[in-house]
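For this depiction, one protein chain was excluded, whereas all remaining protein chains were kept in their positions.
So that you can tell them apart, the chains are marked A, B and C in the order they are listed, and the count of residues begins at 1 in each.
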Amino acid sequence: MSEGSIQGHVLSPVLEYLEALHAQFADHLEGEVATYIPELAKANGQWFGICLATTDGQIYEVGDSRRPFTIQSISKPFVYAAALEAHGREAVLRKIGVEPSGDAFNAISLDPVSGRPANPMINAGAIAATGMLPGDTPDERYAHLLGSLARYAGHELCVDEAVYVSERETGFRNQAIAFLLRNAGVLEDDPLPTLDLYFQQCSVLVDCRDLAIMAATLAAGGVNPLTGVRALDADHVESVLSMMGSCGMYDFAGEWSLSVGLPAKSGVSGGILATLPGHLGIGVFSPLLDARGNSVRGIAVCRELSQRFGLHLFNVPQTGATVIHRTYSADEVSSNRVRPPAVAAALQRLGRRIRVYELAGALSFGTVEVVVRDVLDKVNTQDFVILDLERVTESDFAAATCSPHSPFA
Amino acid sequence: MSEGSIQGHVLSPVLEYLEALHAQFADHLEGEVATYIPELAKANGQWFGICLATTDGQIYEVGDSRRPFTIQSISKPFVYAAALEAHGREAVLRKIGVEPSGDAFNAISLDPVSGRPANPMINAGAIAATGMLPGDTPDERYAHLLGSLARYAGHELCVDEAVYVSERETGFRNQAIAFLLRNAGVLEDDPLPTLDLYFQQCSVLVDCRDLAIMAATLAAGGVNPLTGVRALDADHVESVLSMMGSCGMYDFAGEWSLSVGLPAKSGVSGGILATLPGHLGIGVFSPLLDARGNSVRGIAVCRELSQRFGLHLFNVPQTGATVIHRTYSADEVSSNRVRPPAVAAALQRLGRRIRVYELAGALSFGTVEVVVRDVLDKVNTQDFVILDLERVTESDFAAATCSPHSPFA
Amino acid sequence: MSEGSIQGHVLSPVLEYLEALHAQFADHLEGEVATYIPELAKANGQWFGICLATTDGQIYEVGDSRRPFTIQSISKPFVYAAALEAHGREAVLRKIGVEPSGDAFNAISLDPVSGRPANPMINAGAIAATGMLPGDTPDERYAHLLGSLARYAGHELCVDEAVYVSERETGFRNQAIAFLLRNAGVLEDDPLPTLDLYFQQCSVLVDCRDLAIMAATLAAGGVNPLTGVRALDADHVESVLSMMGSCGMYDFAGEWSLSVGLPAKSGVSGGILATLPGHLGIGVFSPLLDARGNSVRGIAVCRELSQRFGLHLFNVPQTGATVIHRTYSADEVSSNRVRPPAVAAALQRLGRRIRVYELAGALSFGTVEVVVRDVLDKVNTQDFVILDLERVTESDFAAATCSPHSPFA
Partner (left out) sequence: MSEGSIQGHVLSPVLEYLEALHAQFADHLEGEVATYIPELAKANGQWFGICLATTDGQIYEVGDSRRPFTIQSISKPFVYAAALEAHGREAVLRKIGVEPSGDAFNAISLDPVSGRPANPMINAGAIAATGMLPGDTPDERYAHLLGSLARYAGHELCVDEAVYVSERETGFRNQAIAFLLRNAGVLEDDPLPTLDLYFQQCSVLVDCRDLAIMAATLAAGGVNPLTGVRALDADHVESVLSMMGSCGMYDFAGEWSLSVGLPAKSGVSGGILATLPGHLGIGVFSPLLDARGNSVRGIAVCRELSQRFGLHLFNVPQTGATVIHRTYSADEVSSNRVRPPAVAAALQRLGRRIRVYELAGALSFGTVEVVVRDVLDKVNTQDFVILDLERVTESDFAAATCSPHSPFA
């Protein structure tokens, strides 16, 4: 049993589920460890961790969730966020596009006319964003970078020097990209210090838990759910998630959108970070990659989670199957339709600006949402709303959400 | 005042807002009417209609919302849906990709190896989907097509024969695509009858109101909110919306995702259809197009709507700013913390398995949702929940949502 | 021994060489027979013929040089020639580009803006050229096509109806191209009759000997060396050879240029036609193709021929190693330098405006050419030139050229 599995005397059902999920894929050792730099090639294909973090600060983690690895491309949305915060959206848009390139992970994808990178989730766009980190000196920019990432993770992070040196010594393609960006005027000075910073940013050590918390920070509108510290202006969260949504998974974007449906970012060290806005962050770590450079088990786990909990952004609630068994206002209280009697009596006490909702059957986030919207609609005409929960039988997302041990509480 | 503006004695605030929005852009006559077929060139650049339809059947429409035009590319998601329903996801995936092409609206975008179209929202993918419509004869397939579209719109639709003939006589590029698909084995028989059907599907007459209702049908999980008729298996709604989300706006996909953030589809006759899953459908009609083939005012209206009502998919609720002023259980009722007295008395009547939420400040869907999740969490330990709404002051999406005349009721 | 090997009592050394070349590659059965249409797949991989035709009408042929096959893409330069003759260079340039596409044999390669095909040697450019064949009716254009090809070959040619029907029934890609050309306005009417004519042109039956004579006709400036009939205006020969030189071998153009260095055209039925301007035409037939669609043995044979006989266009003569042993004018005759005495006596008879060249060593076309240029330079100052050949020992191209049995005589 993994270190993260015991949260108390009773194993939470979410954790129970994650343990089962981890076991299900533990022996699926398809894919290859990245070898483009020697340090990454040292990764053990067995390593496998999963972590969920909710926007209200619950953490569920299994497997190698505390094993450090370099963040690699998962740094991209966060550095893009830093560029947005430092320069504003318009200035950043002038230098970095927002369209999916449809290209492979190592494509250069600069606009043939403007030389502008297609989007901030490919290397060229990420290096351009790194070049927009504020600071007068390399040290200041380095400090800004680490400070920014630390706010998402909730603690100080550090650079794996061996990986950084390895990146710098072998990153010829990225050096090429940096010079192309300089050529196009996207980078304005000597591109090498910016590239150094980019290699450092890729070499920041995180673990699976960090990824989940960073994702949850985005899910929570930019505020770290554990520390309460704001990591990103709320205004820019939408932009960052949009870029993760359309460009975060390279040329797997469409399939990911179809089968997982969450804004996400993957890295060649085997991490995947995914966000369900408003709800939770997911971090998975497994260094075995597919041909597109995405973690094989990372994708599998996210797909399972999305399907199991209905996390897909377009997972439309079955509004047709309402859970509102009956609803009535105080006007109707006197009738014998009201049951139980205690309610009738209570309502008479509360006065006329009141509405009762008898909920029934299987609750889910989607179905309850209809109730919420109805409640919201009555906000000016009612003083009280009473939800009668006695007929509720089960739930879906609610399997986790509604139990007394719910991780999503 | 447009025909759609009067819904009752009192003008709804949504309608009021749409009227203002229509007025704001009425004189913005940028862009060009499509001229690639003579019939489309007859469109009047002044035409301009907007319609919103909620998943519970409210319709708000202004301007030329009842002026018929040919559906063109907006038919694509619906025909893709029909292909999914007829053959299942796996079979459709074998013939039509799911990745954004990053290409312009008239690109061919077939996979260089497989010959498979990049996605179902480009012409090649749409013709491939048309080729998968069920039916033994052209007449049967035509009937299936019109029957399917009719279920989304809620009434019979018909083909504009003049446009259809015009398309057929000038659609050389699409004829080329059809033969390339035949060459790749994506189309299996003579491609010309399929192409005829495609030209017919593009020539189906709709109006802005139809688009909104069709979008709302997707938003409602596949059930037409006006007729209650299921137009699409719930299982496939997610796939259709995913493709609209990543590929619906051609090479404007990234910018659309950033600034509007809703799955959508545009057509060269000037229509745009957008869906907020679970909530509403939007239809806009204005035939003046930008260089990418998207309606200029259509985009502007959708952007305004998204920003005004916070419709962006990644519009993360400000969970930090809770609206829960106070919450207490029946155990705590006896204390003098409970106000007003009527509540105390009522609670004593209702028994101990009860919880009161005093809500306060500005409500929004996002903030209230936190309450709901807390409520859901108590479903097994509480029998009743009372929402005390007396301290609520204002709202956001709620500007519309919470008024007594709310269209979203 | 093949049918072509006996030209007289004594086997010519060229024929002897071709026999050896044929034997050398007879068992090299690499490559695959084209299968894209069923009729082509019936070809026998063993078939193998070679033919050389000089501009003065000598023919050397070995192996299956009289086995008919369909001309396929080798028709392209000749139909381009017909278009040039019918409309003039400017009109043709407006519809068909002249740049190598660098693309594979089945690429579409239309200009993204103009829709103009890259060059006349790819399918798109060839179909465009077919569309420019003169004639008011399909029958007239068909007659023009066959009449034109017949002048190159020196006899009537006919269409293989089975292949034509097979092409027409399966040529979906070419149908696509035809519609794209129609879309771009490169084809101006219904593209299908033009496409039919294109399929017919590809299905014209030729043999290896025909190819060599057609090539020799181009080598001879447009006049068929056997019949003396002009097949093409001299003005257009340069253009046709230029297109063969830069675009005739698809994406093998560069390697062909490097190792063979002759303007050429290949076809998927296994033919290759190559031209040494001013000198000879080559035809090779072997249906086994490489991945680029070129005949494997066809390339090998052309490479050997080019190297053996120094046919490469850039095979620069070794002007440094002159073969002029000595040269003297009549002024110098009286000296004892003149040998043999008979020459001295003869020269005294001929008068003073005379020059003697004593040639020595190994002759080649290149080395002798220096002599010729010197002779030409003396044309106004000398009445006679005497070439003294007694010291000549051997030759190169001259191995064939200079023997009493020379095929190039």
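Criterion: contacts are C-beta pairs under 8 Å (C-beta built on N, C-alpha and C of every residue); 3 or more make two chains touch, one makes a residue touch a chain.
Here the structure is a predicted model, which is why all the values come from computation and not from measurement.
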item: Chains still shown that are in contact with the chain withheld from the display; value: A, C
item: Of A:18, A:98, A:163 or A:180, the one touching the omitted chain in the full complex; value: A:180
item: Candidates C:110, C:237, C:284 or C:299 - the one touching the absent chain; value: C:237
item: Among C:16, C:251 or C:304, residue touching the chain not depicted; value: C:251
item: Touch criterion as defined above, residue of C:18, C:108, C:223 or C:282 at the omitted chain; value: C:223
item: Footprint left on chain C by the chain that the document does not show; value: 55-56, 97-103, 118-119, 218-223, 228, 234, 237-239, 241-243, 245-247, 251-255, 257-258, 261, 263, 277-278, 312-320, 342-343, 345-347, 349-351, 363, 365-366, 368-369, 371-390, 392, 395, 398, 401-404, 406, 408-409
item: Hidden partner interface residues of chain A, rising order; value: 172-173, 175-180, 182-183, 191
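By our rule, only the chains that are shown with their structure count from here on.
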item: Overall pattern in which the protein chains touch one another (line/ring/star/complete/other); value: line
item: Junction residues of chain B, two or more chains touched; value: none
